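All protein chains but one are shown at their positions in the complex.
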Amino acid sequence: MGLTSGSPDTGAGAVVQGGAEPEGAPQGGVFSAQPSFLTTRLDAVVNWARQNSLWPMPFGTACCAIEMMATAAARYDLARFGMERMSFSPRQADLLICAGRVSYKMAPVLRRIWEQMPSPKWAISMGACASSGGVFDVYSMVQGIDTIIPVDVYVPGCPPRPEGLIYGILMIQEKIRQSAPTSQDEWNAVDALPEAGSHLPTGVVNHLSAPFGNSTNQNRASGLVSTGAVVRVSDRRP
Amino acid sequence: MLKRVVYNVLRNPELAPGGSLVHAPVVPVQGEAYEVHEDIAGEHMLINIGPQHPATHGVLRLVLELDGETVVRCIPHIGYLHSSFEKLGEYRDWNQIVPLTDRMDYLAPLIYNCAYAMAVEKLMGIEVTERCKVVRVICMEMDRIFSHLLWLGTTAIDLGAFTVFLYTFQQREKVYDLHERFTGARITTSSTRIGGMMADLPPGWIGQLQEFLDNFVPVLDEVETLLTNNAIWIGRTQGVGEISAADAVNFGLSGPNLRASGVDYDIRKDRPYYDYETYDFDVPVGEHGDIYDRYLCRMEEMRQSVSLLRQAIERLPGGPINVDDPRVILPTKTAAMNDMESMIHHFKVVMEGVRAPVGESWFSVESSKGELGMYVVSDGGAKPVRWRVRGPSFINIAALPHMIEGALLSDVIAVNASLDIVLGEIDR
Partner (left out) sequence: MTAGGDAFRQGAEGLERGPLPSDAGGEGAAPPAGELPPHPSVDALREEFGAGVLRHELVAGDEHIVYVPPAHNVEVLTWLRDTPAHRYDFLQDLTAVDYGGGRPIQVVYQLWSIPNRLNLRVKCELPLHALEIETVYYLWRAADWLEREVFDMFGVVFTGHPDLRRILMPYNYAEGHPLRKDFPLRGRFSRAEQTRRALSMKTEDHYSPQELELAHALGQALPEVMVEGPVQGDAPGIGIGAG
């Protein structure tokens, strides 16, 4: 095996043949824990291939889905990023773009679609509703899909402009550029979500879903407090 | 024992003198439906389409019982996008509800904005200015074209015609530009307010609209040459998804779905608002109630909307866009910045909200999808007691099983597309 990894202080470019491995380290080779010139080059190649040929899974539910369609159409072309092949089957997709509000009725569907996607996979939460619940802080809406699936990039907006979505996609590409796909850890990583329930603990889900912002306790629209000296007939308790 | 009705496709097609296809009727086989032994028929399949599916136009779930390719039963499931707009509206002021209306029918947001404002203005007894009326008519007709273009693109792509999708989306980008110039947003326009609009039309907007109309009609003609006399299109849409006039009325269908069955009901003609009775336009009414007739109705509606827009542009009067009523309208920015009393007035209108009298109003407009009704109930406060949206798609989709039971699986997608549904207004 000529491609053993070099020790850290030999730096890039040094290939030590038959060099001593640190005790307890996994066997040398391309997938060893120690980065080297060859593995970083391989990483770069793999990352380049992945980022420029992402097959998005458009999980479009509402208005953001229309903006996603517009992003894929002629003016804000997604094909220049290699993403024109929208995969409607999760089995063949690697980027889930959740565009639109997700209700609790839809949540298990989203979860299942995410679980059906093979690794490596990334998720973009497009729009305010997918990121945090948006304007819909109500009984039926998931307050951010990150309580259901792990999200990589959040694109704010209601709906985000196509340029905004493209910026989010570029951030995903940046994230892919910085990943180490051939490292042992990555190779062995298993991204399993718990069998039932959210992948986040209860307290975190409640904290993420709680109403937030400066204005929450200061205006009547939050439905949390009735403000003002005059309590009108129409100020309903939340 | 299972009864089966067998259809013969393209029986006795009608040809033009040049040999091109004019009409291809799809007729059931002559004679009675015959019974089939179970062991020959085989088992029925229960399959699930959606809620995540490219061709359901949103998060709609259809459970189909199939006998081979024939749909024996269809059960639609909705509610995957239920965002409780109506409950949320009870916690929002009358003007704060306007942004919510964009997000229901996101394909024609200005129609929803206008319909809501009109319902509340009816409740309050406010009559908007002449200029505002014409501007709202322009907004509604422009969004009718906008919505029909999306319908056309997505229906065509569902049936395999990809080019039409690209053409229509290119035209829609121009309407997005118009939306953005007027309201600041491409889709979620939120442009009306109680008593007027958020702002007047910017200079040059009308010119841009006219340019759009001039360039749009040739594109529409081009799309017609691609579809209207196309044998594949005719074969897939004629005779498919038929619903009779009596059934359509009983199911509560509205809009082009109802008119394609031969029922002449258009709110712009039957309960006209904003001087629609003074505009010169026709309402296309079909005959067979199949997908092809719905397609023809919507194509013609787009042309009629172009004509309406040209008339509206011509008659657009000057004058204020907002009603001169300090109880509902904010003072101008200049006044509010320079004048303490106006600033306090501004503060009171924004912080305490506009108040409506005790009462209620059920008002409907002809939206691109059908009869869009808004029911607002007030108890004298700044927020509604009840805000109900009669979304036309909710009632239209309920008729889907009636239309496709007995049809083939590929017709399910075609009929679903032809109903022009938007899940935002179905699930609300």
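In this document, chain identifiers A and B correspond to the written order of the chains, with residue numbering beginning at 1 in each.
Methods note: a residue touches a chain if its C-beta (ideal position, glycine included) is under 8 Å from a C-beta of that chain, and two chains touch if they have at least 3 such contacts.
These figures come from a predicted structure and were not determined experimentally.
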{"item": "From A:L38, A:L78, A:L96 or A:V109, residue that would touch the chain that is not displayed", "value": "A:V109"}
{"item": "Residue, one of B:R103, B:H288 or B:H345, that touches the chain absent here", "value": "B:H345"}
{"item": "Residue in contact with the excluded chain [from B:E180, B:E300 or B:D325]", "value": "B:D325"}
{"item": "Option from B:L60, B:V98 or B:L123 whose C-beta touches the chain left out", "value": "B:L123"}
{"item": "Absent chain, residues of subunit A that touch it", "value": "104-105, 107-109, 111, 137-140, 142-143, 147-148, 196-198, 202-203, 205-206, 208-210, 223, 236-238"}
{"item": "Hidden partner chain, residues of subunit B it touches", "value": "43-44, 46, 48, 61, 63, 65, 73, 75, 78-79, 82, 84, 86-88, 91, 122-127, 247, 249-252, 263, 265, 270-271, 325-328, 331, 335, 339-342, 344-345, 348-349, 352, 354-364, 371, 373, 375, 377, 379-380, 385-386, 388, 390, 394-395, 398-399, 402, 427-428"}
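One rule holds for everything that comes next: only the chains that are shown with their structure count from here on.
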{"item": "Whole-Å separation of chain centres (CA-atom averages), subunit A against subunit B", "value": "34"}
{"item": "Residues of subunit B that touch subunit A when the two form their complex", "value": "51-54, 58-59, 79-84, 87-88, 90-93, 96, 99-100, 102-103, 106-107, 150, 166, 169-170, 172-173, 176, 186-188, 351-352, 379-385, 423-424, 427"}
{"item": "Residues of subunit A touching subunit B in the complex", "value": "59, 61-63, 65-67, 69-70, 73-75, 86, 88, 100-101, 103, 105-106, 109, 113, 135-136, 138-141, 158-159, 161, 220-221, 223, 228, 230, 232-236, 238"}
